[in-house]
Structures are given as structure tokens and as C-alpha cells.
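Left out: one protein chain. Kept in place: all the others.
The first chain written gets the first letter, and so on, giving A and B; residue counts start at 1 in each chain.
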Amino acid sequence: MKPDAGALARQGFLALVALFLAAPLIVVVAVSFNDTRRMSFPPTQVSLRWYEAFFGDDAWMASLERSLIIAALAAAVAVLIALPITYAIWRYQARAAKALAGIGAALFLIPGVVAALMLSAFWGVTGHVGRLENVVLSHAIVLLGIPLSLLSVGFSAIDRAQVEAAQTMGARDSDAFRMVVRPAMTPYILCAFVFVFVLSINEYLIAYMVAGFTVQTLPIKIFANMRQGYEPTMCVAAVIFMALGFSAFILMSRLADLPRLMGRTRPLEA
Amino acid sequence: MFGLELRDLTKTYGPQLAADHVSLAIPHGEFVCFLGPSGCGKTTVLRMIAGLETPSSGEILLNGRDITGQPANARQFGMVFQSLALFPHLSVGENVAFALKLRGWDARRRKARVEELLDLVRLPGLEKRAVSQLSGGQRQRVAIARALAQEPPVFLLDEPFSALDAKLREEMQSELRLLQQRLKITTILVTHDQREAMSMADSIVVMGEGRIQQHGSPVSIYKQPANRFVADFIGASNLLPVEVLDAHTVRYGATPLKVGATGLPAAGPATLAIRPEDILISPAAGGGCNEVSGIIKLVRDMGAYVEVRVDCEGRDILGVVQPRDWIGAAHGDLAHIRLPAERCRVLAG
Partner (left out) sequence: MSALEAPVPLAAPAETRDRDRWVLTGLLAAPALYIALMAVVPAFLMVQISLAHRDVGGLWSPGFELTQYRQLATPLFARVMGFSLLLAASGAAICVALAFPAAYFITRMRRRAQVAWLVFLLGSLSLSEVLIVFAFQVLLSTSGTLAGALTAVGLLEAGQSLYPNFAAVLTCLVYLLLPYVILFFYPALSQLDPEVEQAAATMGASRLATFAAVVVPMMRGQILTGVLLVIIFTFGSYLTPLVLGRPPQWTIAIHINNAAMAAGNVPLAAAYAVAVVAFMVALLALTRRLSRRREAAA
């Protein structure tokens, strides 16, 4: 393609968007390496002192660990709840399943503060306050929309002809599930897990309102940190999250067809 | 004066050679079919003509002017795509008038032209209809009308009828032919269906492996295929491995065959091509020359003709016989086949 105004405009636009998206990431990474306590950008001197501070501080490490555990459990619960629902819709067109999916979608769409309020009232009324499980179960229900969406995309991408061919060769439902459905769904299940994990780790408001006084997740600690007076230590947490997130998605891109996971059905050659 | 000229057109995709030095001259108003199996490069060449792909090397000339560097929206050759590519958010009339709207025609002029075109493709009065409500054949016609609205110098079609059922396809083929003859517009149609090409085209370009294998009228391609590829692709052909003995004789198995055609390849292995309908089959030996015998493997009564397969020296020879000429022999019977000398063509390779 010969270079023309159109191509330049397109590349310029994309470069600006990329820069816009990357700017806060760059800032956070830079501040984490800053030698001084001041939140200046660009950093004046590079040092690893905040990394040492973070990994040496029990409170920070504890909240990191807590966040990771909550995220892993919440992701597992969300996927385990969404899987039978989406399977029931795909296999049986079950109305009950569709209703459940609708509620899940609604929970995802309502403003976070409303969900937080609802759930904190719930836990308060049951008398089961300030516990880790609260955050896990609350995150799972609010983020249910993600695996519901991803898994339904995955199911709809399954070639029914394969299932039917297996049936004509004597496969029962369980065989078809094992031989056709499960291999096709594995990338979507993993992707849904990673997605919920990443969102749960970063979630602030619900975690705070549901158990924030006793269970201090990393975002809660960071926000408290912000209100009290800044410390670049919190940027170290952010860098860790970003490293985790990017690694997870890079791994996914190697193991699975990322464009297809994100909903692309037309084939994409190199 | 040639309407469209292709000179040494080549297209590579990385290591893949899609089109290999394709050169062609198409006179004004001719209906040309690019014919070949999938992957032969015909669609690549068509898209280069349209301006949708850039040639790796070579030129394209329109009326003597080099248009190789022009993008598709400057060339504005009317094109019907395989998927038809009608705009789903526009009505039939709006689809047809799309190019005209881009050119700034006012509403009245556009309306008149749309009416004219819809009459031409025999869909009068459907201007306001939604695309989703049309049948397959109707969508075809709308795509054709749309491509012709801008009165393009060249009309291109990429396997337009492949999605239609047989009857509709034949109907559209003859309609398109009539339309083209009426408008006298230079037309290039890409297809893998040789019957389609034979029935519509003024000339056929047979393509294989990115190269032009033969270019000529349908009859000449059928009767005188230039090489094995063309002989194999066009019509049914018997291709028998023979050995060239001298200027008029080849040997099939143990039998020498006289061949009337001139210009045999040099001595050595070659291929003898003969159409099934040119073969004479009878249960009794005629005693003449060019006769081989074998066991009948298969007899198929196709209604309009009878197909007979005879196993002869380890090869299947396919013959086609008129029903009234068929003597009713069956599987397992002995049959004698005569290959008339003047009907045999000997091809290299």
C-alpha cells in the first residue's frame, strides 16, 4: 500500500490511543522506581527501595496474599456457577437457565455501589460480617456476567455437526461432552477465569463495603494509603498486578486463539 | 483497439506465486470467462483488474492507458462479488444508486436511473424493498444492477452464481449473457464451472497454477485442448498414456494407433486425448484400424445418453453412446472400441 494521508491519519490515531492507554501505566511504573518519596514524573532517580519496602512490609504482603486468594476463589466460583448455566442454555434451551443468566447479567450491569450496598446489607442481616468468604462470594456474583458471556460465546462456537457426528457413532451425552465439548471449551474457561481474577484483584468498592474493616485487600490498603498520605510503595503493588495481568494474557495468547476468544468468528490468517 | 490489456501480471504472497506472468488482451465488449480449479489464480487476477489487489509486477492498461497504479475507487469497474455484498442497511433502490449518490447525482436523476436499471434486470418496482426480503435470484439481479449503475468500462463478476441452485443458475446465466450483449460492455466472469463458461463466454481463459493454460473460443478449447491440463479440465476426456512411434503413429499398450492430427510431439511418452462421444463401441470386432478391446466395467443409462466404461489394457476408457445406438451389452461383456484417427489428439506429457 503506498503511503497516503489516510494511512498516516489511521496510524497517528492508533498511536495516540495507545499512548493514552499506556500513559497511566507508564506513570505508575515510573513512580515505583522513583528514589524519592515525591510522586513526581518523570522519576528523578531510579532505585528499588520501594520494592524492598513492599516485600519487606508484612501488612502489604498480607494484603497482597489476601487479594490473590480472594481473586482465585472468586474466579473459580464464578466460572463454576456460570458453566452449568451456559451449558443448560446451549444444550437444552432451558428457560430457567436463561432466567438465571439474565439475573447474572443484571447484577453485572448495575452500578457497583448499588451491588455493594445490597451485599453488605445481606451480610449484615445474616450476621456473617467481616469475613473473607463475604468478599469471595460477593465478587463472584457481581462478576458472574463475565464468564456467562465468555462461555456462551464458547458454546456457540462449537460446531454442532461434530456433536451430531459423535452421536451417530454411538456417543452418549457424557462421551460427547468429554470428546467434543470439553476440549473446545477449555480455552474459554481459562480465559473467563483469568478475566474474573484480574477484575476481582482490582475491585475496591464492594470489597470495602462488604468486609473492608477486617479484610483489607490490596486496593483497600492502597486507597487508605492514598488518603493518609502517599507512598510510592502502593505503586509497587500496581506493578505486580500489571505484571500478573500481562503475563496471564500473554500466556493465553500463546495457548489459545485470542481473537476467537474475544468473539471473532471469521478466520484470520497471518 | 484493445479494451483491457494485462501485461506480465504477477502476484506473490510471500513464497506463494498466485499469478505468474499473466498476459492477455481483451477487445471491447467481449465476454471473457476465467476458468479453472480453485487456487488457480483466476480470482487473484480478477481482483488485480478491479484494483483490490496490487500486482507484484506487470501492468494493466485500459484503452491504452496504464491504470496499474490506480486504486479500486478510482478505476470504478463494476463488480459483482461472490457474497454479493449488498448493503443490508439500504433498500434495493439505495443500493443500486450508491455509486450515483457518491458522484453527486440529484435525487430525480438517481430515481430515473434506478428505475431504468431495475427494468433492465427485470425487477421493476422493487426500489423500496429491504434487501433481507429478497430471494436469492432477486439479490443477484440487484447486485448486477448496482454494479452497472455507474456505466463502468469493465464489468467483473467473481463466481456470482455459485450459491444458486442448478435451475436458477442456468436462468441467470442466459439472462446475464443477453444483458451483456445488449449493453456491449467488456465483461470478465470468474468461474470453476466449465459448463457455465462454455455457455456464456465469447472466449475462455483456462487458468492453472497461476498461469494461462489456454485462451480461445469455447469450441476451439474443447476440440483442441492445448495441453493435458486443459484436456482434463474441459469436458470429459479420455487421457491414455501412449508412446509416440512416428509422425502419424502412437502405441497404446500393444496396439499401434494411427493418428490423423499433425504436429505430434517428439518420440517418447505422450498422452492421447479423445472425447467420450467420439468413441465407437460395438460388441463385435470391426476389423479396422485403431481398434482395442476390453471388458465392460460399468453401463449407466443417463436418460439422454448411455455411459459405458470399458477396461482396456488396465485403463478405463469412457464412451458415451446415444440410446438408440446402444446394443444393450452389460457388465462383464466383451466390447470393441474404435478410436477414429481424426478424433485423436496427442498431447505432450
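By our rule, a residue touches a chain if its C-beta (ideal position, glycine included) is under 8 Å from a C-beta of that chain, and two chains touch if they have at least 3 such contacts.
These numbers were taken from a predicted model, which means no experiment stands behind them.
**Q** For the chain omitted from this view, which of the shown chains does it touch?
**A** A, B
**Q** Could you tell me which of A:70, A:85 or A:135 touches the chain that is not displayed?
**A** Among A:70, A:85 or A:135, only A:85 touches the chain that is not shown.
**Q** Which of B:55, B:78 or B:93 touches the chain that is not shown?
**A** Checking each option in B:55, B:78 or B:93, the one touching the absent chain turns out to be B:78.
**Q** Have a look at A:8, A:61 or A:113 and name the one touching the chain we're not showing.
**A** Once the missing chain is taken into account, the touching residue is A:113.
**Q** Which residue, A:8, A:48, A:62 or A:103, contacts the hidden chain when the whole complex is considered?
**A** Within the whole complex, the residue contacting the unshown chain is A:103.
**Q** Decide which residue listed in A:73, A:141 or A:185 touches the omitted chain of the complex.
**A** Spelled out, the listed residue whose C-beta touches the missing chain is A:141.
**Q** Suppose we count only contacts with the excluded chain; which residues of chain B make the list?
**A** 50-52, 71-73, 75-79, 81-83, 85-90, 98-99, 102-103, 130, 146-147, 149-150, 156
**Q** Go through chain A and note every residue touching the omitted chain.
**A** Those residues of chain A that touch the unshown chain are 6, 10, 13-14, 17-18, 20-25, 27-28, 31, 39-42, 81-82, 84-85, 87-94, 96-97, 100-101, 103-107, 109-114, 116-122, 125, 137-138, 140-141, 144, 148-149, 152-153, 155-156, 160, 163-164, 173, 195, 198-199, 201-205, 209, 218-219, 222-223, 226, 230, 234-235, 237-238, 241-242, 244-246, 248-250, 253, 258-259, 262-266, 268-270.
Basically, only the chains that are shown with their structure count from here on.
**Q** Taking each chain's centre as the mean of its CA atoms, how far is chain A from chain B in angstrom?
**A** 55
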